[in-house]
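Apart from one protein chain that is not included, each protein chain of the complex appears where it belongs.
For clarity, chains are labelled A and B in written order, and residue numbers in each chain start from 1.
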Amino acid sequence: MSNTVIFTALASGVIVWFLIASRLTAKSWESQDEKGDVGAIHTAPERIGLWIFMAVVTSLFSLFISAYAMRMHVGAWCHITIPNILWVNSLVLVAASIAMQRARWAADHGSRSGARAALVMGGMLSVAFLAGQLVAWQQVGPSVYFISGSPAIAFFYVLSAAHGLHLIGGLWVLGRTVSRFAAGAELVDLRLSLQLCSVYWHFLLLVWLVVFGVLLYL
Amino acid sequence: MAYVAIADRDAPIHDPHTFFLKYIWSQDHKVIAIQYAIVAISVGLVALVLSGLMRLQLGFPGTFHFIEPQDYYQFITMHGMIMVIYLLTALFLGGFGNYLIPLMCGARDMVFPYMNMLSFWVYLLAVLVLMASFFVPGGPTGAGWTLYPPQAITQGTPGAGLGIILMLISLGIFIVAFTMGGLNYVTTVLQARCRGMTLMRMPLSVWGIFMATILGLLAFPALLVSAVMMTLDSTLGTSFFMPAVMSLGEKLGHNGGSPLLFQHLFWFFGHPEVYIVALPAFGIVSDLLSTHARKNIFGYRMMVWAIIAIGGLSFVVWAHHMYVSGMNPYFGFFFATTTLIIAIPTAIKVYNWVLTLWKGDIHLTVPMMFAIGFIFTFIHGGLTGLFLGNVTVDLPLSDTYFVVAHFHMVMGVSPILVVFGAIYHWFPKITGRMWNQKLGMVHFWMTFLGTYAIYLPMHYLGILGVPRRYYALGNTDFIPDSVHSINAAITISALIVAAAQLVFLFNMIMSLRKGEKAPPNPWRATTLEWQTPDTPPKHGNWGPKLPVVHRWAYDYSVPGAKEDFIPQNEPVDPKLGAGRDHGTHR
Partner (left out) sequence: MAIAVVLVLLVVGSVIFHFMSPWWFTPIASNWGTMDDTVILTFWVTGIVFVVVNLFLAWSVMRYRHRKGQKADYEPENKKLEWWLTGITTVGVAAMLAPGLFVWGKFVVVPKEATIVEAVGQQWHWSFRLPGQNGELGFTDESLITPDNPFGVDPADPNGLDDILIASPELHLPIGKPVKVLLRSKDVLHNFTVTQFRVKMDIVPGMITYLWLTPTVIGEYELMCEELCGLAHFAMRGRVVVDSQEAYDTWLTSQSTFSQTQALAAADPAAGATQYAVCMACHGPAGEGNQALNAPRIAGQSAWYLQRQLNNFRAGVRGAHEQDTFGAQMRAFAAMLPDDTAIRNVAAHIASLPGSMAQSTVTGDVNRGKTLYSNCVACHGASAQGIWALNAPRLAQMSDWYLERQLNNFRSGIRGAHRQDYYGRQMAFMADVLADERAIDDLISYINTLKPEDNQVLASRRGF
């Protein structure tokens, strides 16, 4: 549980920092002016929402990894042989992340077609990643027996499935953005979606690399 | 740059006209709040009936033969889970959170109304899945609300087949619903406050709900993780939590799993869950006390800091539920210390509530009665927490009725008293009608005195050593006959308390139909929700113009002011302005 405690400590740290930055020591009964600034962060609520959601997902994965680390020391544990395709998948996901970043840059520079192409590219690479994960599933164990046989393999399935589901959720948002492109939305209106998509993809890449690292080295 | 509140952006507010879109598939936070509240209270009534049934068995063992051991264990399990998750969590955050956050912050709605609506429907789905487990073969799970493996998923426990699976699925769905709602509550508080509403001007209700939501967002994933892994252990035969065990004489295929791992995950969620319920109650009761005592909440800053400190500490105390679980006993030193430290900010809150009443102008309205009742029960429940949090003292008392009494006082009775106080307090705003004062008082006295009669003796049964979760005590050497008599008395109190809730329902329903028309601000309160142009507030809350806040939420009985309250959105009176004496001692 220690890494989860560290994570929640960090999260609490961020919250406390934010609160202190919001002048939590103010004696609010002493001033009665109409304050223009209420300490809200000047950004889109969607961005705040995404960051909070990523905190929730981080909590989820750090708990899974805590469980992995604790379970490892208990008994009947044998390490998983990592299928080589996971290295390829990781590269594909890195490429997807780069593509999402390119889409964001293109949008910042006003290139509608460039943004759209990079976005679609990112989506396709992500689908390729998911397909690769399915192949890895096949290689790790062709039958349910392997899930029950070794906890490490079961953890591999659970962690990769959880990660894959989050990626599918991202793809749904990405699909909506692509369809807004198709419907002819202004690039200015799409910039926020592109930014959030790229942030989320980088985040999921990070999560995957951590998960992969755990499977490799723990 | 002039600050433009999110809710005032140009985008047209969703404004439906059909009945279906207005009241069913609604994106209005107030309608969603009421939907949440109705479902939560309905499912809470189911849990209330279950508790009555289980008390019948305990009070009069061998009399009600239709309650068999499996039924009894299913009743206690479903009672606990429904009350903690599907009633209290959903009602405080989905109900009060939804209703109060936008109104108290001066927003038109939540920042993501569509997701907010989905949150309710997904919650309803979770409730339906849970209720479905009553009708599957084998019935709902009877593993105790803690759902400890291995017994939760091995034969020999009622509902070890479909019942537990449906429970885990329902919890998973609930967590999805909660996350959707929670993102809304936090983002709305951060982003959609109206002009002038700084964090330190927010009413404590919003603070409590805000912090509880953050705890929920970080803690519920632990329940999700354990639910997913237990589902796999049960259906695919994995060994996350399941060691090599026998089940009813047969060897199961699991190997090497750790039941303690589940307990760590469960309580990593389960302890913050206590505060997910308690913090909104703390916040709301602060506002009730302040409003009805016509006095500012005492030590507002300390109250805010205490909420934050309790929230932070609640993540490092979870293993105090596991002192006798067989975990490394050396952990006991750490967790006993952190647990008793958390008592300090909690105690500060209690002192400040009492000091708010001190030198006040106390109107003994029904909400105030419930608030005072809360202080009493919470002091009682909080103090017995010091027994169980201290590892050595916990040892003789854990798994006895002392524990049952403690957590019902602190997590059952206390928050529920706040829920009732809050309903009586905000009912005029929500419905535009007043309720019957006399019936409200009857409801209060029966509930307050009845619950104390239930739980006070239980502490002493626990000290005697009467174990919890026993279908029947039978003939046990150290348990005298007087225990059976007091158990019968407790059951009668419980039935009276249950009947009192019918008074409440009757009062609410009758008042809704025939109650006197409520003035916009019957309690003469300062906070924004009482300053809306319409009662009940219309969609969009504020009419054409958002309110602007000029002061904190507790300007009651300000020296020199005309009235004994100054609403938050009242502009500064230059005569009172900067030069007034604040009465602070430094």
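Observations, loosely collected:
Here is the rule we go by: contacts are C-beta pairs under 8 Å (C-beta built on N, C-alpha and C of every residue); 3 or more make two chains touch, one makes a residue touch a chain.
Only a predicted model underlies this, so the values are computations on that prediction, with no experimental measurement involved.
In the whole complex the chain that is left out makes contact with A, B. Across the entire complex, the residue among B:79, B:380 or B:408 in touch with the chain not shown is B:380. Although one chain is not drawn, the whole complex shows that of B:65, B:513 or B:562 it is B:65 that touches it. Contact with the chain not shown here comes from a single listed residue; of B:259, B:280 or B:415, that residue is B:259.
Interface note: of B:298, B:315, B:407 or B:504, the residue touching the hidden chain in the full complex is B:298. Contacts to the hidden chain, counted on subunit B, fall at residues 61-62, 65, 68-70, 73, 142-144, 148, 150-151, 154-158, 243-251, 256-260, 293-296, 298-302, 324-326, 329-330, 332-333, 336-337, 340-341, 343-344, 347-348, 350-352, 354-355, 357-364, 369, 372-373, 375-376, 379-380, 383-384, 386-387, 390-393, 395-400, 449, 452, 456-457, 460-461, 463-465, 467-474, 476-478, 480, 482-483, 486, 554, 556-559, 564, 582-586. Subunit A meets the missing chain through residues 27, 29, 74-75.
Operating definition for what follows: only the chains that are shown with their structure count from here on.
Separating the centre of subunit A from that of subunit B, both taken as means of CA atoms, is a distance of 31 Å. Chain contact summary for the complex, subunit B toward subunit A: residues 1-3, 6, 111-112, 179, 182-184, 186-188, 190-201, 214, 217-219, 221-222, 224-225, 228-229, 232, 236-240, 243-244, 253-258, 261, 264-265, 268, 296, 300-301, 304-305, 308, 311-312, 315-316, 548-552, 554-555, 571-572, 577, 582, 584.
By the touch criterion stated above, subunit A contacts subunit B in their complex at residues 1, 4-5, 8-9, 11-12, 15-16, 19, 22-30, 32-42, 45-46, 48-49, 52-53, 55-57, 59-60, 63-64, 66-67, 70-71, 74-77, 144, 147-148, 151, 154-155, 158, 162.
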